[in-house]
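Encoded as structure tokens, here's the structure I'll be asking about.
Excluded from the complex is one protein chain; the other protein chains are retained at their positions.
Let's look at subunit A:
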Amino acid sequence: MSVAQSTRAGSSTTVKGGRGSPARRRGRMFIPFVGPALAFYTVLFIVPTVIAVWISLHKWAGSGPMQWRGLSNYVALYHDTLFRRSLLNTLELLVIVGVVMFILSFVMSLVLRDMAGKKIARAVIFFPHMINALVFGAVIGFMFNPGGLVNSLLQAIGVNSPPQWLSPDNLFPLIMAAMLFITTGYYTTILMAGVDRIPPYFYEDCAMAGANAWQRLRYVIIPLTWDVFGVCAVLWTISSIKIFEIIWIFGGSNGVGQPPTQSWTTAVYTYATAFGGQSIPAYGAGTAAAVVSLILVAVLVVLLRRAMRRDVIEF
């Protein structure tokens, strides 16, 4: 395989010689170019994050006096079985849905590569991602309610006591399935862009070298799409930890107005704690849960970047 490697994409762009020192020129342009973005970022993200950490050290109802609690909110989270359950659900979404989704997406991107009418197919599988999650909630309700589509079909083939699809204990697996359905097309599209980028002469090379399909996958496709994989993994990690509305839609229509606790994620936990239904809001405890989620995302992304680090291959 004749694959040229360079250590970092940026290093090849350095211009040697020319007018003045490029480093100094770059230094002069740094503030006008980065400044505005940095200012916006500081005002919109960094300052609120710092304030959030500050709030999480207090007991606060959202208005009125704040009562200093130190790290008690975090200690309480550690001992809260419901928070642990929510965290576990979040990680299940991240890992189980993530792994299955990436395998499906990768297989689909390979299948679609050689398929006739792949543009239409790509649009069709991307479609679920554009639809509001509310629609899935309604459709799943229509399909899985006790007298719904699925049970009617099952009855037709002789199943008279079907599972209670929408019971609080079965809701979470159903949510995972729906998440899989919604996101697979999105990541397939990104992976396909990566696979499509591989120049055809590599495949011709493979054919001439007598490589089989597995070898082609192992030595051409995976190495050349690895950075795309890395980006997708980070995107999925970030978005999976923020999963909120689909949980709410699947379980929010019960009498209490909140999804059953069996299906809570950390995002739902944060919301329910901060804006606790009919009770006094607990902004401090809610923000503490949000800060834990933020740390979780940061740690996971760093670990993931480290685990997936490979030299970028240019071609």
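The definition used in the following text is that contacts are C-beta pairs under 8 Å (C-beta built on N, C-alpha and C of every residue); 3 or more make two chains touch, one makes a residue touch a chain; residues count from 1.
We take it that contacts and distances are computed from a predicted model.
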item	value
Chain not displayed: protein name in its UniProt record ("Anti-sigma regulatory factor (Ser/Thr protein kinase)", "Heptaprenyl diphosphate synthase component II", "2-oxoglutarate oxidoreductase" or "Extracellular solute-binding protein")	"Extracellular solute-binding protein"
Sites on subunit A contacted by the missing partner chain, in the whole complex	59, 61, 69, 72, 75-76, 79-82, 167-168, 256, 258, 260-261, 272-273, 276-282, 285
